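Not every chain of the complex is shown here; the ones you see sit where they belong.
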Amino acid sequence: MTTAPIFADPESIPRVKAVFDDIRTTRKTEYVNNFWRALAFDPALLESTWAEVKRIMAAPSLLDPLTKELVYIAVSAANSCTYCVHSHTAAARAKGMTEAQHAELLAIIALAAKTNHLVNGLQVEVDPVYDTSAPR
Amino acid sequence: MTTAPIFADPESIPRVKAVFDDIRTTRKTEYVNNFWRALAFDPALLESTWAEVKRIMAAPSLLDPLTKELVYIAVSAANSCTYCVHSHTAAARAKGMTEAQHAELLAIIALAAKTNHLVNGLQVEVDPVYDTSAPR
Amino acid sequence: MTTAPIFADPESIPRVKAVFDDIRTTRKTEYVNNFWRALAFDPALLESTWAEVKRIMAAPSLLDPLTKELVYIAVSAANSCTYCVHSHTAAARAKGMTEAQHAELLAIIALAAKTNHLVNGLQVEVDPVYDTSAPR
């Protein structure tokens, strides 16, 4: 169950239909996943969220598409977002992630969490050599 | 300040010196950062942690070294680990991350956090099509 | 499934019945939600938790009842607490939250999470002008 109403026919709302059509065209699939259907209860929130996801995740950029999905999975696992882990793992698979790469990704995420908690428990001080923020 | 004692001369302990030497050799640098110095109060914890970091982060693997650091930064930012963000941002730079790539990474991390919180607020249900766990 | 036993007839325990009755009176509803039923396995924990919720959330105070629920939803989404998001979204609706306000709340929570992660990734230093803690 979601906390907002799910419309039986969200595409009867023109602004929602326009976003769903763009999702289908951009992703080259007929399937529009539940996240977008859930956001349809507020067309403005749907539009702005899709615009940002499209700009950052779907447009050509400096990082390759698979790397971007791996980073997305990492943040989602750390934030305990079940839906996000599922949807971005599926997206990473669609972009070529193999099972062996998935296992390696999980090992890195788990290691990072482990050392994050060690550092938080030890309260290690930041090394001055890491400072690259000197005014230019 | 850390929560465990920092030894003035950690390398006087043979097990600590062996790990520090391996860190220097593996990373091709004389510098041993504070995380390892903080762990030196317990040689067994230092040894097992370095062994895992070396195996997962330093050994050749399916994911390239820079991608692994980007994932590490992502988890660390999500877990609010200041030290970890600093040390792995420095590591990513050393492995070739440009400022433009850093900006893109931050934009992806921020977007993932945004949609994680939208999903947590909406409690979106997982699409059945994401199920790839059927027994084989 | 919960991690503690759920009693078939929790109100057969006088201390539990007293709390449940006070919940019904305070909230003007016959319904006692699962959180309180789960806490019934330990009457002391049930009593102290309800006393605090009643004092902070149900009593008249400086912040209006709806604002308090919005803050509660925000913390619960950030902490990935599914039950808490559901129960406090229902409470906010009962106190007058419209769908448009819900959408705006979600947009603020998502934006805050986005900038939280940008700041954690950038490690921005606190501006000295924010210091209002000078001894009085």
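Going by the order they are written in, the chains are A, B and C; count residues from 1 in each one.
Rule of thumb we're sticking to: contacts are C-beta pairs under 8 Å (C-beta built on N, C-alpha and C of every residue); 3 or more make two chains touch, one makes a residue touch a chain.
Computed from a predicted structure; not experimentally measured.
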Q. How many copies of the one sequence build the whole complex, if 3 are shown?
A. 6
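Methods note: only the chains that are shown with their structure count from here on.
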**Q.** Per-chain CA centroid nearest to the all-protein CA mean
**A.** A
(Q) Just the number, please: Cα centre separation of subunit A and subunit C in whole Å. (A) 27
(Q) Please tell me the distance, in whole Å, between the geometric centres of subunit B and subunit C computed from their C-alpha atoms. (A) 33
Q | Length of the line joining the C-alpha centres of subunit A and subunit B, rounded to whole Å | A | 20
Q) Multi-chain contacts in subunit A: which residues touch at least two other chains? A) 1, 3-4, 49, 75, 79, 81
Q) Taking the complex as given, what residues does subunit A use to touch subunit B? A) 1-4, 31, 33-35, 38-39, 49, 52-53, 56-57, 61-63, 67-68, 70-72, 74-79, 81-84, 86-90, 93, 98, 100-101, 104-105, 107-109, 111-127, 129-130, 132
Q) Contact residues on subunit C for subunit B in the complex? A) 73, 77-78, 80, 82, 85-86, 89, 105-106, 109-118, 120-123
Q | Interface residues, subunit C side, partner subunit A - complex | A | 80, 85-86, 89, 99-100, 102-103, 106-107, 110, 117
